[in-house]
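Removed: one protein chain of the complex. Kept in place: all other protein chains.
Letters A and B mark the chains in the order given here, with residues in each chain numbered from 1 onward.
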Amino acid sequence: MPVEVRNLSHIYDAGGPFAFRALEDVSFRIADGEFVAVIGHTGSGKSTLVQHLNGLSKPTSGTVFVGNLNLSDKNTSLKEVRKKVGLVFQYPEYQLFEETVKADIGFGPKNLGLDAEEINDRVREAMELTELDYAELAEKSPFELSGGQKRRVAIAGVLAMEPDILILDEPAAGLDPAGRDNILSLIKKWHESGKTIIMVSHSMDDVADLAQHILVMNHGKLEMEGTPEEIFSKGQRLQEIGLGVPAVTALAMRLNALGFALPSNLYRMEDMEQALLHALKGGKHV
Amino acid sequence: MEILRANDVSFEYDAPEEGKPAVKAVKNVSLSVQQGEFLCILGHNGSGKSTFIKLLNGLYLPKSGSVTVGVWDTTDESHTWDIRQKVGMIFQNPDNQIVATVVEEDVAFGLENMGVEPAEIRRRVDKALSTVNMTEYAKQSPSRLSGGQKQRVAIAGVLAMKPDVLLMDEPTAMLDPSGRKEVMDTVEQLNREKGLTVVLVTHFMEEAMRADRLCVMEKGSIVLEGTPREVFAQTETVKALGLDVPPMLELSERLKNDGIAVRGDPMTIEEMAQELCRLKSEI
Partner (left out) sequence: MREMTIGQFFPGTSFVHRLDPRTKLLIMLAYIVLVFLVKGFVGYGVLAVFLLAACLSAKVKIGYLLKTIKPIIVIVFITFVLNLFFTEGETPWLSLGPVKIYPEGVRFAVMMALRLIFLLMGTSLLTLTTSPMALTDALERLLKPLNKLHFPVHELSMMMTIALRFIPTLMEETDKIMKAQAARGADFDTGNLIDKAKAMLPLLVPLFVSAFRRADDLALAMEARCYHGGDRRTRMKELHYAKIDGIAAALTLLATLGIVAERIFL
């Protein structure tokens, strides 16, 4: 299901004393099944942007289409929107509230008005997708779980709504490296199974390996858009707006300043390795 | 000179339910911290690092073994407040350690507790705020600050108490990259320029790289110790502990496997760039 955002602007407290323009004339298109990363500073508008994609925020002007649902239209059923677009907030484990893991994950499906059997099926499925053991954890209180497990329960709660599009706001924030790798590998799996993924992040390294399409937000505007190669070849500009680049890209930029002639769009460790082998050994052997 | 010492320290939390065993969080850890040192304790979640650091200022008391701050033992109640003044602490969640509704009032909080004279409090608060570059926010409400700014206010609150040691319990875990850098630059500056002893607990490899000495904790014990370069150069071991390795070391490892003689375990981008230039010039 494609997403189409056209000339989207959002002003908080419009006309009030603290009016603040959070989004300004943002337009882009996300194809069905893409893995999109939205990158920007805190306050760059990235969180406001993704909240527009499931109708939690309303455009001040411009339009947002998800498939054929027009989210800028007041008559569009929000329930329909939320079935199609799942949004996982930052630190989602802080919103767990039910007595059991099962009930918490079932909260969304229950709100959709599904029957008990269907809810149960969805809970099982969502737990499987998040690698949570149903037999062991379903009846436990979510508050007894470890931090990483809690986060997966919270994400399962959104997956249980079976959205076509899954938006995750900083899904790895606060996790240690192992927890982060675990979540990111799960997200990668969900993408491979056909879901459209939109991941908000400020970690270039996390994004570089996963995304096919990157949106860079800066001061409420869409600063850049493109494939990782296209985005990271503009390393200079990324650094100017204080976003940094993956370590490999930074090394490539430094080396090229020191007289190497590496491609300008390096961002993967493997590619860097090959490029360096070529630069250091290639000369000798060829 | 030794400033902090943990002697064969163990600590356990009460059992979550009756009948279950107590949770052993720290097991027989011995560690000596030297004055002016920047020590990092690295470990994944649940490795016992956050529990351990709370033993160093007597917030937790050891189950066995002992912790001494200078000549004081942390179990000696007559020196509890001396220890807390000498050994300040910054916590993970910036929101949950700010007490007052005005920045400067919060910085004054510790001094007020110590019973310092008002005029002296004023002087020290102003100085501490300027040290962390937060003077212009002195009269503001902390709730409007960014995460990095809040942590700098918390640091100022500790600095004003004139501590010898700054303990930091995952101070950047909840911050964005710019906030993280802000806090780490401040801490590094305090350590290098003012000689403040720093003990930092973190799971971020980038932060551990800045330390003089690195201890890696796993299951309540210290399993690796050395300079960051010495520790991280053991890339496989570090990864097996669920931690990240500096990407430049990983790259150098890969290049070595490809038969390129990378020397000196380059850890930073600049070191790596220089080493590659050297290798290139040898072709």
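FYI, a residue touches a chain if its C-beta (ideal position, glycine included) is under 8 Å from a C-beta of that chain, and two chains touch if they have at least 3 such contacts.
Keep in mind that what you see is a predicted model, and the values were worked out from it rather than measured.
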item	value
Candidate in contact with the missing chain, chosen from A:V5, A:I39, A:V64 or A:L87	A:L87
Sole residue of B:L61, B:M114 or B:I260 that reaches the chain not shown, by the stated touch rule	B:M114
Candidates A:S27, A:Q95 or A:Q236 - the one touching the absent chain	A:Q95
Touching residue (missing chain; options B:M89, B:L129 or B:I155)	B:M89
Interface with the undisplayed chain - residues on chain A	13, 16, 51, 54, 56, 79, 82-83, 86-87, 89, 92, 94-98, 107-108, 111-112, 143, 157-158, 161
Residue ranges of chain B at the interface with the undisplayed chain	54, 57, 59, 81, 84-85, 88-89, 91, 93, 95-102, 104-105, 108-118, 121-122, 125, 139, 141-143, 157-158, 161
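Note that only the chains that are shown with their structure count from here on.
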item	value
Chain A-touching residues of chain B, taken from the complex the two chains share	44-46, 146-147, 173-174, 176-179, 203, 205, 242-244, 247-248, 250-251, 254-255, 258-260, 269-270, 272-273, 276-277, 279-280, 283
Interface residues, chain A side, partner chain B - complex	41-42, 146-148, 173-179, 202-203, 205, 242, 244, 247-248, 250-251, 254-255, 258-260, 269, 272-273, 276-277, 279-281, 283-284
